[in-house]
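Part of the complex only, each chain left as placed.
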């Protein structure tokens, strides 16, 4: 089943948001990770709101996201959906037999390998219930120490310091053993936090690349029986 | 955090059993998967029973397993424990800050990404309760369709046919959407079963390599706070 | 808080599918239930596939569904989403402070009041995983005896007889104490099944009307803090 790839496999990373800056940052970090082993194509979902925050935002983002996957399906070997809500992940898994990984599912599952309980740190308290729902969907509710987001208005601190405080609280008060950054915007902070607090800090994009690269090399994709089956 | 590796990273795969044939098969498949990207060293736990079946077997295997990891710690970048019971995985995670992955945890978590419910197929009905315990430890009890092992004495069939029958039953009766081969001895059957039944079939060694390769490249290891902490 | 309604309240029932026949049937049954107490407006989601079956169908149905709710928001006092998958229910709840009820959530919760365990009977085996997911979302996984759908091709029986057989099996084999018809197309069968098997059989549209009527009269709607909050 393990296949020899004469040319490097191609991974399509879909940024479900329409913010081009974010796409650029994701692409940069992804290529830094994959080096020459894989080709990474990272696309912006131009039909979406700039930042997906609500259920309505997710619904708005869906049609063009679907279009993006359809356009690139033939020329891609696997897919990463790069928003921590894993929006429409089931729909994309239904569309193709190739591997599709959400950055939410990838980072949450990886965190639970590194320590017994982990915390998710996100940028907006309003997103907490959506993350909770997702964590329950992935059967990880008992592996979570806490989901945290800084309250607005702690203004005398720099942004990094604010997230450092949350990470410290997750570690000291909530007994987290690992931390997941639950927002693409926080990408790149993991090294600083990890160095200061001493716990592993994970970014979802990189974790999704572990899995999608592995599955492509192994030659295994989404199950096409029952849930994600097609005609 | 993403580090450039000038030389390929080295992964130590520990076969907790003392069967040398099994080590050879694991090594072969692992190298087939990693190609030149990684150096794979695959060692036999000579102090163990030939095949670990019981709790006593696991305990017997522990001291020499620990010794193996200690011997190779400095020269390895990550570790795979290649028995589906994940024996002493917590102990090994406690020993080192480098990534350590069990083939049980790796394959079970990967399966739950590919479909909604998966079945584990193993070679001995007596091992079922130990697998159940492990699945519950990883919070995956609600993602499992069934754990199956052929009853002894269905002798008119070849070995492959026997496991094919179990896989079919998992798919048709238990509504499994993916299958995990829960025994190193079954490694290599996945392609045939996948082709015949049409559902993804996973071998634990390959799944563990996904994760350990990713974590090494990312520069992240087991959390050293609380559970797996050391002095 | 209990308010006097000088004129009957108006309930908008959205059929998320584009099948007009189904809308008509839903409207008929709803008005039979509400009589003169409430005004029922039942609309077809013309932008959707004829019958929502897959995740892609749901995503396709979303934009026009949203438009329908927006158009009728001012002139409606409450909303019923009339597809058993409860598609985009979270999005609709986010859109308005008025009560919004899905026929899935309404029938599942009502069934668990009538007996200890209930079965869901639906028309397509492929939909079972989506229903399972929904049931888990509503915390009812331990209150479900089974989810059943007739396999295609049991052709010598009439349609009603086929569902009667499933209902009997739910009652006798799975120990169901109540039955939910998990598909708008089965609406109207409940009386015949109930009479023959002797267990309560629920249709989702009617159950959703219980709740939406009650909430309107009580003057209480969806919480606008946290999950379904808005700006």
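As written, the chain order gives the labels A, B and C, with residue 1 at the start of each chain.
Heads up, the rule we're going with is that a contact is a pair of C-beta atoms (placed from the backbone, for glycine too) under 8 Å apart; a residue touches a chain by one contact, two chains touch by 3 or more.
Just so it is clear, the model here is predicted, and its values are computed rather than measured.
Of the identical chains making up the complex, 3 are displayed, while the complete assembly in this file numbers 6 copies.
Keep this in mind: only the chains that are shown with their structure count from here on.
Where touching is counted per the definition, the chains common to subunit A and subunit C are B.
Distance from the subunit A centre to the subunit C centre is 33 Å, each centre being the mean of its Cα atoms. Averaged C-alpha coordinates put the centre of subunit A at 25 Å from the centre of subunit B. Between the CA-based centres of subunit B and subunit C the separation comes to 43 Å, rounded to the whole angstrom. Shared contact sites, meaning residues of subunit C that touch two or more other chains, fall at 128-129, 133, 136. By the touch rule above, subunit B contacts subunit A in their complex via residues 1-2, 4, 29, 32-33, 35, 37, 99, 101, 105, 109-110, 112-116, 138-140, 142-143, 171, 175, 177-178, 190-191, 194, 198-202, 206-207, 209-211, 213-215, 217-218, 220-228.
Subunit C meets subunit B in the complex at residues 128-129, 132-133, 136, 141.
Interface residues of subunit C, counted against subunit A in their complex, comprise 54-56, 58-60, 62-63, 66, 88, 90-91, 94-95, 126, 128-130, 133, 136-137, 226-227, 229-230.
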